[in-house]
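One protein chain omitted, others in place.
Up next is chain A:
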Amino acid sequence: MSSIATNTGRKIPDQLTSPASRALRSWESLLLLVAVFIFILNSFASPYFLDPWNLSDATFNFTEKAMIAFAMALLIIAGEIDLSVAAIIALASTAMGIVMQAGFGTPVIVLTGLATGLLCGAFNGLMVTRLGLPSIVVTIGTMSLFRGISFIILGDGAFRGYPDSFAVFGQGYAFWVITVEFVIFALLAVIYAVILHRTNFGRAVFAIGNNPTAALFSGIRVARVKMILFLLTGLMSGLAAVCLTSRLGSTRSSIASGMELEVVTMVVLGGVNILGGTGTIGGVVIAAFVMGLVTFGLGLLNVPGIVMSIFIGLLLIGVIALPRLWSRLRGA
């Protein structure tokens, strides 16, 4: 704690050893506490909350967003961001609609969705790593570009008539009340946790986020790692497009509009530092549950959506402000 007290004011780039990171790590347990608390509160507030089928329905509130949030967490930890994810969903879904109309079956539709996501991710990645453009600018641009293409193709029309077998992704159940989407979410959580916390690649992501120059001089291929992260985010958006399109059973150019901010909210709520360098997949998983539980719980009480947004906003500001307040209080 004394490091803050004696700090002369210069910002320490490597936050892994700073007190703030310790506060962040405890934030995760705090968030878990909030999640448990909201869960208990909800079960008292509404007699309908503790119904397994209802909770199963509630998971749809976050599963698709969380799929993207995992990849986004890695990207943000590495100091980049992708705001085009919702637009990628729109474009991927439109591409899926086109191959569906051409008469292709479920496997081709799914592959098209994933491939479109991957291509969009590659485009973002190339712009950032090859041209050296800031990712926030690039992806604000591609956000309009990707959705714009989708809008040109669809206008105010819609693709409908997806094959019945395609419905399994967004409407199917793996077993009992556990949805296919939830299984995908859980598997991805494990995979991303391993990638980030147990592999050299994950170490490289942290290193880049803390100090890209130092990372480069330590022999980390920064551009390559970033490229892979953009590809992953694109791929996850493609996957989310498959699930969402399957759940809606149709494609419209307005699909998933505004979702990028909810994904970023989930990541930041999960304790990932928006400036890069720190964060955990576990935090994002808990944040997904918190957001899902809050929106569903308040929904059960018919609280207007705007009040839910206020609540999520307060939570988010809390997360960002807390570590700072914490270290300031400790330092004082």
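Some notes on this structure:
One rule holds for everything that comes next: a contact is a pair of C-beta atoms (placed from the backbone, for glycine too) under 8 Å apart; a residue touches a chain by one contact, two chains touch by 3 or more; residues count from 1.
In this text, contacts and distances are computed from a predicted model.
Considering only "Rhamnose-binding protein", "Biotin-independent malonate decarboxylase subunit beta", "Cell division protein" or "SufD family Fe-S cluster assembly protein", the record for the omitted chain gives "Rhamnose-binding protein", by its UniProt protein name. Screening A:V34, A:L188 or A:A207 for touch with the missing chain picks out A:V34. Taking the complete complex into account, residues 30, 33-34, 37-38, 41-42, 44-46, 48-49, 51, 53-54, 57-58, 60-61, 158, 160, 167, 170-171, 244, 247-250, 252, 254-259, 294-309, 311, 314-315, 318, 322, 325-326 of chain A touch the chain not shown.
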